[in-house]
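Take this structure, written in structure tokens, and hold onto it; I'll ask about it next.
All protein chains but one are shown in place.
So, chain A:
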Amino acid sequence: MDAKNAEPSLKPPPPRMSGMKTVLRYTGIPPSWLDKRPKLPSRNWLIFLSLTSTVIGYGVYDRRECRRIRQEYIEKVQHLAEEPLHPLDLPRQVVVYGSKWPGDEEYQQAVKYFRKYVKPVLVAAAVDFDMVSGRRLGDLSKRVAEDVRVRRRLEAGIDEDPEIKKTVPTYKPPSERYRRELEGGIVLVGRQTFKEFMAGLKNGWSNGLEKVDQEEELSRTFDEDYHFDEVDEDAPPPSGAPSYSPIFSLSSQSLSQRQAPSSVSESTPAPQSIPQQPPILFVPFSNRIGFTQIPLMIWDWFNQRHWVQSGSESAYRLVMNQTRQINVPSAVSSEFAEPSDEGGISRSATTQDLGDLDFDLDKERLYKSSLSKIPEEAEKSRKEFYDKLPERLATARALFRGTREPTKDELQNPPPTEVELRAERMKKELKWRNDVNGWNLVKPSTPIVWDERFRDALRVFTDPSEF
């Protein structure tokens, strides 16, 4: 201290320090940093950061909203799961139908939508569910019709539950099972499911009680066909027997009706009134297919909160269990007695409001336009197959009967035998018919099948009035 006072030279007064610097200078921060002026990053960095932070921020916001909405609905219903239940009792059970969205190879998209957006609320409310999906178009309607047929047989007393099921301690007789079903419900995910379901329901309640095996019927039709006949060189080919081309005839109902007169031994008429069905929950569902839809798919991915909202709301409606009669104007039944697929009645022509039958109508816009070519494509492949068939058949028969020795190629890759050809034809015919019938069921120009008997039998879940 004394040595310093003795120095003659004057140092400039130390610079005045203010604010943060007085404190921060004792931390390890290099002092030059404390003098620098804060400035924005460069223009390019700014662009990059703003773009990425907008995108990421919107995504994060969307997912947080999803979580919040889901949590909100879960909290509304979770008190229902705390109620005690006797060990041998069963909780409320619903059946979820999700058929294939036309054009999508992934047939489970509807069921996945249910699992992701509707299921959490059902799980929180302890409502049990059975998920049923249809692998191809038209599968679900066949299954529903089969279930109805089995039920009709049980109720008519023709069939009985197998003995072994009666030995189970929790066995319930059919009447009680159906009563329990009524307390449950049916969930339909998407308009395509609704169409298939109604068609299946109508078929089930209108057709006979005999089991109709499609393969047997087809084989009967094929026997009358000329394709596998022996070719006589001299005789002219039969001109009046065209290959059975059901594309431009009505749906599979006509097929079963044609066989009905021969197979009905017990001529039970269709019941006049249908027993009360479990209430139906409509879950709106859409699926975008196609390359041009990809930007919209990305936008949907950023906006999943809307789906969470609609899915959870539907689940809440199901859980709260308030139902109303189905609302369909009475003029419907006369117009839509038979689904016509010759483009006669197209949806745009009738401007009538069909009440509940209009569920999710706007989503049908999303069907790919190439789907309308399904009947033509089936017809084309059928023609191709039948054109090539005589030659393959001739080879098969020649090799089988030994009229000709197999060539080297044929030894290595043996061509199909006649049995295999028949099997192949059966498989292909089944596929073509199922595809075409399924598409005819679901395409936009087919209205939803409606029967007057449904009016009293169907109920719909509605929004609960009190919150």
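Note that in this section contacts are C-beta pairs under 8 Å (C-beta built on N, C-alpha and C of every residue); 3 or more make two chains touch, one makes a residue touch a chain; residues count from 1.
Just so it is clear, contacts and distances are computed from a predicted model.
UniProt lists the omitted chain of the complex under the protein name "Mitochondrial import inner membrane translocase subunit" (options: "Mitochondrial import inner membrane translocase subunit", "Presenilin", "Calcium and integrin-binding family member 2" or "Signal peptidase complex subunit 1").
In the complete complex, the residue from A:Lys165, A:Arg179 or A:Arg324 that touches the missing chain is A:Lys165. The chain not shown here is touched by just one of A:Pro13, A:Pro87, A:Pro295 or A:Gly402, and that residue is A:Pro87.
On the side of chain A, touch with the chain left out of the figure occurs at residues 87-88, 162, 164-165, 167-170.
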